[in-house]
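One structure, as structure tokens, below. Some questions next.
With one protein chain removed, the remaining protein chains of the complex are shown where they sit.
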Amino acid sequence: MTFTPEQARRDIPILNRVLPNGRNLVYLDNAATTQKPQQVISAISNYYETTNSNVHRAVHTLAGEATDAYEGARSKIAEWFGIGDGYLIFTAGTTEAINLAAYAWGRHNLVAGDVVVLTEMEHHSDIVPWQMLAQEREIEIRWVPLQVETSSLDMEVFAASMEGAKLVGCIHTSNVLGVRNPVEEVIRLAHSAGARVILDAAQAAPHDRLNIAESGADMVAVSAHKMCGPTGIGALMVNAETFAEMQPFIGGGDMIREVFLDHSTYQEGVHRFEAGTPKIAEAIGWGAAIDWLAQWDIAEIHSHALGLARHTAAGLREIEGMRVFGDHGDGDGAVVSFIHDKLHSEDMAHMLDAHGIAVRTGHHCAQPLLRKLGLTSTNRVSFYLYNTMAEADFFLATVRDLVARFT
Amino acid sequence: MTFTPEQARRDIPILNRVLPNGRNLVYLDNAATTQKPQQVISAISNYYETTNSNVHRAVHTLAGEATDAYEGARSKIAEWFGIGDGYLIFTAGTTEAINLAAYAWGRHNLVAGDVVVLTEMEHHSDIVPWQMLAQEREIEIRWVPLQVETSSLDMEVFAASMEGAKLVGCIHTSNVLGVRNPVEEVIRLAHSAGARVILDAAQAAPHDRLNIAESGADMVAVSAHKMCGPTGIGALMVNAETFAEMQPFIGGGDMIREVFLDHSTYQEGVHRFEAGTPKIAEAIGWGAAIDWLAQWDIAEIHSHALGLARHTAAGLREIEGMRVFGDHGDGDGAVVSFIHDKLHSEDMAHMLDAHGIAVRTGHHCAQPLLRKLGLTSTNRVSFYLYNTMAEADFFLATVRDLVARFT
Amino acid sequence: MYEAGSWPIRLQQIIDEFSGVDDSMERIEMLFEYAREIDELPMSEWCDDTKVHGCQSEAHVLPMQNDDGTFHLMGASDAKLVQGLMAITAIALEGLAPSEVAIFSSDYASEMGLMNALTPSRANGFRNMFRKVVQAAQEMGE
Partner (left out) sequence: MYEAGSWPIRLQQIIDEFSGVDDSMERIEMLFEYAREIDELPMSEWCDDTKVHGCQSEAHVLPMQNDDGTFHLMGASDAKLVQGLMAITAIALEGLAPSEVAIFSSDYASEMGLMNALTPSRANGFRNMFRKVVQAAQEMGE
């Protein structure tokens, strides 16, 4: 089906929302979370209205149906991202996925003196779990610098940092700058140094099917809610070699084979890492989101959203006193961070909100990156498939007007 | 409002389900997971249709509304269970809640040689996390025996085990036997020995508001899906002293105060333990479940369900060759485990399913308990507010008929 | 190769028999009937080697060869349903060359409509049982 944003909009109830201040919602905070089509909402309702049951262990019809729906969602999502369903572990989101990597892989494969390489572009989710581990274990964290002028990683320092590295954590696409990092090069360099790679693909997954097996990435973390799926679910996808090196993290029902008083034995496969009643409705909702997105070519979705970002960045750059980040190359995210030198980001955000426009403001969970830019806060607009050129233009006109009136 | 099961049923769409085999659904697997009223399903849909946004950090209307809804749900749930909302940490469920206790409290307060006391009645969720910790740290686990004849814990051994104990993990109400343990006595004995207590209240919470602050329990774990709430959410509720002893577990956005390259500082309060985008729709759905249950007196709900369990247990006991567990005293759960000496539990479950009756079969994630009973599997029926005497009678008639025909 | 469309005659008859029945209770009873037809492995011979893992029930199989070298399956379970499925498997494979068993398709169970009548853990148990049998047949061939 040829992609048009109007068609996508029609499926999303919240986009008709009139806010309490009488304004129509203009939702430009998609990098924080995306809106949900009726198809996803109905998949969840439907599950609860017709199929709800605990999964895996019971001998009754509902349990069988619920298990099929849940495991079917896993297969669908894994296939979408190009990895076997035996290697997709459901988590609560990207954050828990990276923590799973740090606990289940990191704590069983990294020892004192080992080196973890991270970049200054990382989201807190890909910093704090490794800091916690580093503190516990006296692991060295090396930082690949962000080059502010080009909004890019210093790949020379990256290459030089590989000496002795055991793990590289890299944000696939920056949630602040929109920059897509050269992950192919990152993986190549890391692997030739014998290091494993974890990609934070929270911002990439909504725009790119990732082809995980082909990419060679060892671990990839994603969140459903950033790609029109429900809250409360995400995944860590892991290749076979890394999977074999992981040890149980969360203990409890469903992940065990046998429990004795003095020891237990564990399941093989993904269930080893999924203890307790799973995120059943959430997985099914995520599967429905994939079905919905799969109606179109993801490349068309991406180029539409990126087009809006480019248009917006260009428009913002024409405003005096405005600093705009990122250069929105072909693979980059549809995210535009900006800051006006006379209008504080919070004032800007409140005034945009008074016009119905939802943007994000603050450090975007990337304080080291912001610090490198010499800032504590930016405004950020981020686009997705259901945003339109008219919305981008309304946003630009509003910003121009506010700057004119208040500076 | 006076409680009647008919009224509760009217709100629950799935109870009208006709199964593929043409039978009406008779859902008696409530200890595994409960069914959802329209009010809960709509609260989730509504959230996605009108309010969906990421919470806590943004300066726009939706973010404010979503945060209010999410944090409002936390307050409501905390109030329901009789604890301050500053002490309710959202998790994915009971299993993750107990793991949070083991990681955030256990790993920072227990050292080699310390003693953890558990009971033979525990669910795997309250066994495996402590075994994993014990293995890591050379911690001693002491087991309080189940007395099979009386379906009760040996409280003399319990008292004797307190010497040197640092933590007691106890299942509040057994998911296999229905037995409610003397948790007041457990807490009293543990506290006088200086040990903290964690209660696995997964089965108690659907029937009892728990009065956590009053009870004196240090940590209490519950799951939303067992009390008409959605999948993917639960909580660990913690008293102030224990809370102060906990250290961060999952690292990432939202739980930090400041992130530097070489270290980070953390938030105070519950957010310290909730990294990443939270389970927003799930919390709101759980809040709606509490509102729905709160229409009635929880004691009436419990006594209705327990009445069905007693009736069923009595009926089953009249069948020759049937072994029935638990004695269904006043505070006990509405759970009846049974096993026929000539009809294998799996055959029984399949034949009941052929009549539309959903029961659970297996080890119920409590292998040590089953082993103590000398079994590998039982059948289990479990009742909740929307079950009726007619369903219990249909179940009994079916079992009688099957036993007559196939033994 | 034995697979959908080219099953042994006796198995095809059983498939047809099951396909003709809609009532789930009736299908269960039919399985119970078949359960009697297996060459039952006495409980005294149940051991770790014969055990099928991943079943809720105790299930044991002993794949062997008849005097003429053809395949024969003994088995038993404390759950009749499981034993019924085993029995149908035994009938299907009886008298085939081990090399034929080694590449026998397991699809007959779903074709009989048993896989969705069965729960996932049961289906899992069936798959483990079938894999054990096929593996034994492969080893006979070696």
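Each chain gets a letter, A, B and C, in the order it is written, and its residues are counted from 1.
Just so it is clear, a residue touches a chain if its C-beta (ideal position, glycine included) is under 8 Å from a C-beta of that chain, and two chains touch if they have at least 3 such contacts.
Computed from a prediction, not measured in an experiment: that's the story for all the values here.
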Out of A:Glu71, A:Asp154, A:Glu300 or A:Asp347, point to the residue that touches the absent chain in the complete complex.
A:Asp347
Given B:Ala58, B:Ala354 or B:Val403, the correct residue touching the omitted chain is B:Ala58
Can you tell me which of B:Asp68, B:Glu138 or B:Glu318 touches the chain that was removed from the display?
B:Asp68
Contact residues on chain A toward the hidden chain run 21, 344-347, 350-351, 353-355, 361-362, 376-377, 406
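FYI, only the chains that are shown with their structure count from here on.
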Between chain A and chain B, what distance separates the C-alpha centroids? Give it in angstrom.
31
Using the average of all C-alpha atoms in each chain as its centre, how far is it in Å between chain B and chain C?
38
Residue numbers of chain A (touch at least two other chains)
57-60, 63
Can you pull out the residues of chain C that are in contact with at least two other chains?
56, 121-122
